[in-house]
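Of the protein chains in this complex, all but one are displayed in their positions.
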Amino acid sequence: MGDYKFAKDKLAEALSGLTDYEVFAPAAVGDVLRFKVVEDPASVSLDYDNTTVPPKELMFPQTETLFKYRLGQTDIEPTVPDASAKRAVVGIRPCDALAYTIVDNLYGWDFPDPYYQQRREATTLVGLACSDPCANCFCPSVGGAPASEKGLDALIFDLGDAYYVKTLTDKGEEFAKAAGLEAAGDAEAKAAAKQGEEALGKVQRSIDTAGIPEHLPELYDDKFWEQFSDRCLSCGICTFLCPTCHCFDIQDESEGFDSRRARMWDTCMFAEYTRHTSGHNPRPTRKERTRNRISHKYSYFPEKFDVIACVGCGRCINNCPVNIDIVDILEKSKQAGAKEAKTA
Amino acid sequence: MVDEKKLQDKARETLSRDDVRRLIGWKRSTYGYEAAPAVLTDASEADQLIFDPTCVQNPASFISLEEKKPVPRGQEPDTRKIAVMVKGCDSRAIVQQLVEKAYNRDDVVVLGIPCIGVIDRRKAEKLFGETGKQVKAKVDKEKVAVDIGGDVKTVDRKDILMDKCLRCRYPNPLVSDFLLGDEVEKWADDDFADVDEFEKMTPEEKWKHWDEQLSKCIRCYSCKSVCPMCYCVECVVTQQKPQWTRRSTDISENAAYHLQRAWHLAGRCIECMECQRVCPVDIPIMELNRKMTREVKEMFDYEPGVDAEAEPLLASYNPQDPEDYIM
Amino acid sequence: MVDSLRPKIGVYICHCGINIGSVVDVPAVVEYASKLPGVAVSREYTYMCSDPGQNLVKEDIEKEGLNRVIVASCSPRMHEPTFRKTLKDAGLNPYYLEMANIREQCSWVHEDHAEATEKAKKLVEAAVAKALLLEALEEKEVDVIPSCLVIGAGIAGIQAALDIADAGFKVYVVEKTPSVGGHMAQLDKTFPTLDCSACILTPKMVDVANHPNIELMTYSQLEEISGYVGNFKAKIRKKARYVDFDRCTGCGVCAENCRLAGRIPNEFDELIGNRGAIYLPFPQAVPAKYTIDPERCLQLSKGKCGKEGPACVAACGPGCIDFEQQDEIVEIECGTVIVATGYDVFPMEKKPEYGWAENDNVLTGLEFERLVSASGPTGGKPILGRDKKGEGGYEPKKVAFIHCVGSRDKSVGNEYCSRVCCMYLAKQAHLIRDKLPDAEITVFYMDVRAFGKGFEEFYDRVRREGVRYVRGNPSEIFKKSADPEDHTLIVKVEDTLTGTPLEYESDLVVLGVGLEPRRDIREIIDLFKLSQSTDGFFLEAHPKLRPVDTASDGVFLAGCCQGPKDIPDTVAQAKGAASSALILMAYGKVKVEAQVSVVNPDECRGCGFCVEVCPFTAIELVDENRMGNIVQVAKVNEALCKGCGSCAAACLSGAIQPKSFKDEQILPQIAVLGVKP
Amino acid sequence: MSEEFEPNIVAFLCNWCSYAGADLAGTSRTHYLPNVKIIRVMCSGRVNPLFLVNALQQGADGVLISGCHPGDCHYLEGNFFARRRFMLMRKLLEHVGVDPARVNMSWVSASEGAKFKDVVDEVVTKVKEVGPMDQFRRRQINW
Partner (left out) sequence: MMDESNPYLPYIVKIEDAWYETPVGDRAVKTFKVSFVDEKVWDTWSHEPGNCAMVGRLGIGESMFCISSSPTEKGYLRFSIMKAGKVTSALHELEAGDTMTVRGPLGNSFPMAEWEGKNIVSIGGGIGQAPLRPVINYVRANKEKYGDLSVLYGARTSDLHCFKTEFDEFTKEGTACHLAIDVEEEDWPHFVGFVPDLLMKVAPEPANTIAVTCGPPILIKFVTQGLEKLGFTPDQIYTTLEERMKCGIGKCGRCNVGHLYVCKDGPVFSYATLKEIPEAFA
């Protein structure tokens, strides 16, 4: 597709041109970054590492109304978003865009999820390539890269004084046009490619995933998990902040007679997640829950969709208060099973 | 400072005891400025244990986090003790857990560690940036030396320690069976200047602050999960019948959740600051707890977690309690 | 009949004549209620509490299969029992009733009809929201142990014990002092009839000791009480008398031989008479068994008594003295308790301006009773200032009586009237007139309250006997001169009728001290968890309608421990308390509160906060097997629980909840009332 | 309608004193403002302070807890616990910016019908002054 560029100080101008779009960009509350609707283009900065809360919330909000109704009545009013209301996410990191492509599998199979899909369709993803990967990034190990184009409509490179924009799809082209970007030349493309290569070399952590999906089920009953789960808090940080975690709860809520059925993020790390009404819980302790989280990402999901449900963004590692480090777990899992005695 | 060799020896000895089931301490984390909690069951693992200013976690939290697994019919439950290493601040959690009958004093072996401060990850990241390397640290009366993968940086103690350390009144454990180091002198005090500062705000400013902060909450419940005092079988926050708080995330439910949490800790919070430390979206949760701590002290002359024989604050009263606003 | 779990609510809006209907638009409320979730029937009626009104509910329960009933009418404090019974009669659990108070808290207090109607709608809606979650409760009965524990053996305790024992029930009487009789035994005559107090009391004292149904424990104290109405367990400490109780014949030789005989102030004589270390408090004491005062006895306190050893031991024929005797703890079970612990007189230390401590001729009313009592230290002669051997002394010539000492006096913290002082001072004035016909007698009073039977007549008689009544409250009483031979006291007072300041000279001042709660009342309060009224006496369950009951079921009050009263009132109340206790014991069963707290043992964290807050010690921590692990969880003793719900507010996990007032029942009410119309 | 703000106040009254006091106000035909809606509980000690948070969340502009005077509790000491709890809860709410005028407590005995009226009128006036409570009220955000 096309090559574009714009001067760094023209970011606000470019964003202002996107009048047809609802534009999302990283915004800060204190030190915490999150994608928010851009109200003042001048306040947007793309000088950031990554958001604490992944942009999955743009397709799959933490709380989302499925439909509305009145108590005592049977008319149901679905609240599916409109696919024609264009949205642009500017500055999304390649890993988070890659995450969409993974989750697409699940939201697209058999019973496609209109809420997710409509938003996906409406959204143009304008990525921002990483020049300095964060300390715990390991995207190359799971099919990504600091300048990965997967899932993106356009990719921005920060070339110091200017941004180089490489459009990858028609949506990306449309975005570039709307933003009024000027054409870029070969030089920029080359610089960007070089930057991408260099960034790849700067990624500090890695895991060879070969054999892991097959091996993890063998550790089902293994004491292996306890060395991590014993210090797990059973909180929702790792899953809520994971760009590929997609589980949700559904609840009915009422304000007087006005009611809705809504879904909200849920996490397999909470005990009540799988607890039956009878009190029986198939995953009663942190061990089973830790096992499920890792196995789901690295074994169950690939078994179903042939892709690991992890993009190596490092959020779960960065934010875990007790240093449950997925790279460490996977690394150690390779040795586990063979030497350690199985417990009944 | 604590001699790690001695600490490991004591841990090894403790784990070798027939009546000890597990030991909770700290070990070097895979990266970064915070150590990892270590939950050990075998004496051979004792050489993983460390203690230095990266050991910020409160190991007392992990006593109640351990699930009571169903005991197969015909077997006896494992009633062996849990050994736990605690700093001064952490030890208050043990005291308060004893007040609340979480277990008997005999059920724990407390290995106390006098401490002169632990590192605040957020402050460290501001000073030295995020790191994927392993970090060690040393602290003396003035400075903290932070060793980031071999690169040693020295910084003033007050610039890097946790806020709780800068107002630490209990550097020595209030309860312990063995002290793993010499007692240290108290070097700070708490005048609640932070609460005073906060209270200068008008009600509108206060709410603006909380509106912004609580809107960030993703309700991962890490704050309540990590809290050494939060170990109800099922927290009221997640109960369905009755449903106090809805699962949907908006400012109303988030505020209700945080008020419920703060309320339930009133007169119980031992100020280990774990809730604030673990928050992934940097909500200043301690501001609520601090206010409660101050009021509890001023109105009722009460301090939780210092006396295992004390009556729980809100399960007791004094006929002379203040009632200035009551009509 | 209730074969469905579907809530079928009947809402009944009462017009209460025009009391509700004239302010609240009742049809509008009926209409509003009919659309609320779960409401099957919504009706109005003029008087719901009338028979036709109640029948309306009954019919609907039967015909429509209602399983919840809302009555929107007056306060539930008024008619909740009425409508509970209606439900019960119709075969529905009475706790499926919820009331909406649209009279006292709506139509009677709001003028604006539209606003009152809106409020009534909301109140009904809140009741419906709660009713959806009401549960059937079981009304339980427990057996009542057919015995009563009476604490205190003054006239109140004695009378109550005798009545219950005569009715055929077992009574345990516990008396702190060595003898029964209490304050009444100290009195000389009783007003207004002038019966000899001892003469009318002594037979009853003997009866109490000899009654086959009464187990009397004197010189004993209640140490512990546990259990609940119908099933109390008490631990009583029988203090060591150091005298073999069974063998002592009461001959008194020991006391005569005691080295300290006559050297220890006798409490019974209000310390104006003396006794020995081994003593009988007074000649008619029951039981007539001697007691050694362990604090004063040389052998017991110093380990040595004379060179030859204790003289009492040598003197006692039957050899009853036993210095090794130990306190004995007796455990008893009883179904009811009567507290009759009496009063203490006002402590004159609190009013030093009356010079009581310094002057032997300033006496409290009770000291005066001993002075003029035939069994008192002077043999009933009003002689003051005798020496240690009991010789010498003088008869007073000018006697002053002072009313309201320590009563009706905010400065000492006693606002109340002690009710007996007016008349006992009149009686004492009469006694002095009798014994010293020439004495000049003046009574200083604030008001004379002669409200009882024969009181006014007696007061008249005393005045006619030449007793002068001066209206005035003395500010000070002091000795006229430092001369030890001059006994003259100056009573400084203003005659408020004439406005003249007086310095009245007198050589005997009798202070009409009031009645105060026992100094050690706290001990009983702590044991029974009783409450005090503002005057410090025990608080009755209701000042008008339940004057002998307490907030603790099965525990009743008799006599002055509940408030000052004279002997006939005390006896009447004692009989009332006895009859209340008898009702429980005669029926043999007692209903326990149905709206009690209940614990969900699966959610309890075992912290014991509820145990700490429960004012009725109704909750304890017990072992619970949670999938093989033993954990501690709270357990409610339903017979002790009164359903106040303090436990629920202390509970962090919501594991303990008072039935009918559970969180899940209150939150929907909040949800309805919180939302603006 | 540009009506004056009418605050909505949820009150928790103990059965024995304050509810009876409110009844007495009725029996005496004492008129007071209709803004206060009463929930009857057996004892002020029953009132979970989180009820307040819930009431404010549901849309109440203010709350009132009323019990027996200290020492007069039908259940002996429930009101002492309540006093402690609500002193503290009020401070907590104040800390997040809820005006303390919204959190009210009173001692009203069964004989104080007149006092109940005064309490109601004062609470309504106070809450009126601070205006509607909309800080963390449940509303249909993003529905």
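To keep things simple, chains are lettered A, B, C and D as they appear, and every chain counts its residues starting from 1.
Going forward, contacts are C-beta pairs under 8 Å (C-beta built on N, C-alpha and C of every residue); 3 or more make two chains touch, one makes a residue touch a chain.
Note that the structure is a prediction, hence the values are computed from the model and not measured.
> Specify the residue from the set A:D49, A:E121 or A:D249 that touches the hidden chain.
The single option touching the absent chain is A:D249.
> For the chain that's not shown, point to the residue among A:G2, A:P41 or A:P114 touching it.
Among A:G2, A:P41 or A:P114, only A:P114 touches the chain that is not shown.
> Among A:T123, A:T167, A:Q195 or A:S299, single out the residue that touches the unshown chain.
A:S299
> Of A:T19, A:S84 or A:S278, which residue touches the hidden chain?
Among A:T19, A:S84 or A:S278, only A:S278 touches the chain that is not shown.
> Tell me which residue among C:R6, C:K304, C:K435 or C:H542 touches the hidden chain in the full complex.
From the options C:R6, C:K304, C:K435 or C:H542, the contact with the absent chain belongs to C:R6.
> Extract the touching residues of chain C with respect to the undisplayed chain.
3-7
> By the contact criterion defined above, which parts of chain A meet the unshown chain? Give residue numbers in ascending order.
On the chain A side, contact with the omitted chain comes from 66-67, 69, 71, 74, 76, 78, 80, 106-107, 109-115, 217, 220-221, 246-252, 254, 259, 261, 263, 266, 268, 273-278, 282-283, 288, 292, 295-296, 299-301, 303-304.
Operating definition for what follows: only the chains that are shown with their structure count from here on.
> Please list the single chain whose C-alpha centre lies closest to the global protein C-alpha centre.
D
> Count the C-beta pairs in contact for B-D and for A-C, then report the pair with the higher count.
Ranking B-D and A-C by C-beta contacts puts B-D first.
> For chain A and chain C, let me know how many angstrom lie between their CA-based centres, rounded off.
72
> Mark out which residues of chain D touch at least two other chains, giving numbers and ranges.
Expected reply: 49, 54, 57, 71, 77, 81, 85, 138-139, 142.
> Out of chain C, which residues touch more than one other chain, so two or more?
602, 613, 650, 663, 667, 675, in rising order.
> Touching residues of chain B toward chain D in the complex: what are they?
Contact set of chain B toward chain D: 198-199, 201, 203-211, 236, 244, 250-253, 255-256, 259-260, 262-263, 266-267, 287-288, 291-292, 295-296, 299-300, 313-315, 317-319, 321-323, 325-327.
> Help me check something: in the complex, which residues belonging to chain D touch chain C?
Residue list for chain D touching chain C: 8, 10, 15, 19-20, 22-27, 29-32, 34, 37-43, 45-49, 51, 54-60, 71-78, 81-82, 85, 117.
> What part of chain C is in contact with chain A in the complex they form?
Answer in residue numbers: 37, 602, 675.
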